[in-house]
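One protein chain is absent from this view; the other protein chains keep their places.
For subunit A:
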């Protein structure tokens, strides 16, 4: 029985009555009723009804004494845990019962008691826990499940009583090194040891001997998925290969795990291998292919998991000059069903993946998004095109610009706004290449509405005024409505009007300049704007008065209309941070792409431990293009290594059958490409396809 009835707020008296009324009868019905009463307590605790439930402590203790039922026990323990957190003092009475449960013959009850013991943050409980738990870990007669719980409990205990736990560490290490330990205990010990070392900056980083590391890796086959991942996680950093051979061997053992269904395992395997690559002088190209394929298969998951994988893809693309991934851009094309956060991340990946080779496909895709119904998406796509133009060299940039100009003709309002805004950046990066576009841009002066695009337009007009005969006329569109503009647009207008005058002092420019200075100083309420206007004014008047020798026209021009530095898009992170991030694949740090210390406090950043095999710099890793050099990997790995379907891969050893793979997929995008019918081409394989089909298909309508 169970219903919503349980999930309502009760008064303590009601439940007490329910618990007592059936106490007399020992029948099964009353036992069930009693359980319902207890369930109501738990439900009320979940609802946060602590005050009322506190009155029921005596009842709970009474049941604890008489009941042996696992379910009742569980409820009692749950009660103590929830209460212990809120009000530790009141639960001290339950301590003897918990200690008693520890001696129970049922493993489950022992485990429960252990968990309760560390869950309550009161001095009495902690004392008992510090006394009992280490003894549980040490004793050999304890069943493995209980030992495991005890070991994990140490980790929890470490947060409150570090000194006591430190004493246990050598024993844990011994557990790991010992042969014939139950694998689950081995994992628990390894994981606990590692995390205690990591969360306490006063301890040295954990370093395992090669032998222990290999022992742990050999267990991988027998472990369940979560334990597998924990081992791989713990071994990252702590297993330091002494030589290149060690590293290679470890990679070989872990490699099959990349194919694992569980994202957690696959990504940890990834992390471990990426870490080991720091201790290896060269690596075969097939590994890169394998990496890429495993990442791609991970993308086929629920959106939240996909998001994490994508963030890590970004990290991996950034992390090395020659990235460990070689991915085809089409996997990052956006589908309309993707949630927004996936769309954004995919755009970022596309941006990073763009190079001269992939640009045409990416651009075509981005252009499609730009005409999307979703306005936000469309804007982001245009931004991305703009950023690509800034990122890439001249030739590719001009492709981006052409795309943008095409979109401009599309003429939708927000598209125009966005394009104008991004064009400013493009022009700053490539100041002279795209002068010819300016005429087209200026046509849209009337339609710019948003502050950002207005700013951009004013900047463009100002900087390329010599390309236009009527620039003042255009400028007046903005200056005439000066007072209605937002502050930053006002600043731009003021700056530009002064620049015009300095560049070419004539009555027209002077008039505009004076007009602006006047309205800034007289009509504007903003002190910053006023001050800037005054500053310009005094500069200008200084240059015009007889004190002109103090400030020549040349230097005035330099001050007011100087050269701007070329902008760069900064996507590169500090190499030290990148190294750290690579060791943190899959953690929160990898999501935010920030060093761990900025996200989590009190932690020691991970770093690579020294070893003779450690590469001095990450650029040292060579990628070999010949499969034969790396036989040991191939032999251990039963799977066929020739990933001939690795699309964009420009490998040296290309087989003849792969010829059509390096073709860019524009031919795929048949909406715009050459004619290629997808529906009517007959199969080459079966001689009589119709026969086969007839055999295979049933002539029955679909249900």
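Following the convention adopted for this analysis, contacts are C-beta pairs under 8 Å (C-beta built on N, C-alpha and C of every residue); 3 or more make two chains touch, one makes a residue touch a chain; residues count from 1.
Note that in this section contacts and distances are computed from a predicted model.
K.L.:
Looking at UniProt, which of "Cytochrome c oxidase assembly protein cox11, mitochondrial", "MMS19 nucleotide excision repair protein", "MHD domain-containing protein" or "Transcription initiation factor TFIID subunit 10" names the chain we cannot see?
P.N.:
The missing chain's protein name, per its UniProt entry, is "MHD domain-containing protein".
K.L.:
I'm checking contacts with the chain that's been left out. Which of A:223, A:353, A:441 or A:578 qualifies?
P.N.:
Residue touching the absent chain, from the options given: A:223.
K.L.:
Sort through A:90, A:195 or A:611 and give me the one touching the missing partner chain.
P.N.:
Spelled out, the listed residue whose C-beta touches the missing chain is A:195.
K.L.:
In the full complex, which of A:14, A:71, A:466 or A:574 touches the chain missing from this view?
P.N.:
A:71
K.L.:
Would you mind spotting which of A:130, A:149, A:417 or A:445 touches the chain that isn't drawn?
P.N.:
A:149
K.L.:
Please identify, in ascending order, the residues of subunit A that touch the omitted chain?
P.N.:
1-7, 29, 39, 42-43, 46, 48, 70-71, 74, 78, 81-82, 84-86, 112, 115, 118-121, 148-149, 152-153, 155-156, 191, 195, 198-199, 221-226, 228-230, 233, 256, 259-264, 267-268, 293, 297, 300, 302-305, 307-308, 328, 330-331, 339-341, 345, 586-588, 590-591, 596, 599-603, 639-640, 642-645, 647, 657, 660-661, 663, 665, 667-673, 675-681, 683-686, 689, 692-693, 696-702
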